[in-house]
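Left out: one protein chain. Kept in place: all the others.
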Amino acid sequence: MNDLGIFTTIVTAFAVLAMGLGVLGPGIGMGMAIAKALEALARQPEAEKSIMRWLLIGLAMIESLAIYVLVVVLIVLFRSPMLDYLLHK
Amino acid sequence: MNDLGIFTTIVTAFAVLAMGLGVLGPGIGMGMAIAKALEALARQPEAEKSIMRWLLIGLAMIESLAIYVLVVVLIVLFRSPMLDYLLHK
Partner (left out) sequence: MNDLGIFTTIVTAFAVLAMGLGVLGPGIGMGMAIAKALEALARQPEAEKSIMRWLLIGLAMIESLAIYVLVVVLIVLFRSPMLDYLLHK
């Protein structure tokens, strides 16, 4: 097995595994944030607008974490920067 | 075993494993959000419309995390970008 074969195999395998692991934390974190937001909403229904504005800002920030993983995974899959060293050596 | 055989074996194995790991976080997160939503519903039944609107928005955002994993897994399974380097070398 040559360099290119080893590179593509291991990189693709770990990229897809990283995507799977990368949503573990964000998924649990979002659940915790939504849970407490709904509890707060039940306690102070008149503060709905305020609670939910901040919930959405929080969820967007957690979502950004998953987006980071997605972006890195797609970069590695489609345009792995280090692949050039193997192709033009 | 040649390059293509190793690539297809390991990549398919890791892709399906990543899908399995990828629903771990979202599954727990959704459970937490639903749990608190139902508790909030029991405390403030008159706020049902408001609570459930926000629960559904939250669940949709968690679901998006699982969709990311699914998309990456399907890309790797059906159109792995790095496979071209092995086929046309």
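In order of appearance the chains are A and B, and numbering begins at 1 in each one.
Just so it is clear, contacts are C-beta pairs under 8 Å (C-beta built on N, C-alpha and C of every residue); 3 or more make two chains touch, one makes a residue touch a chain.
Just so you know, these numbers come straight off a predicted model, no measurement behind them.
Colleague: Mind giving the shown chains that are in contact with the missing chain?
Modeller: Every shown chain touched by the left-out chain: B.
Colleague: Residues of chain B in contact with the chain that isn't shown?
Modeller: On the chain B side, contact with the omitted chain comes from 1-2, 4-5, 8-21, 23-39, 41-43, 45, 48, 52, 55-56, 59, 63, 66, 69-70, 73-74, 77-78, 80, 83, 87.
The working rule: only the chains that are shown with their structure count from here on.
Colleague: Could you grab the centroid distance between chain A and chain B? Build each centroid from C-alpha atoms only and quote it in angstrom.
Modeller: Inter-chain centre distance comes to 10 Å.
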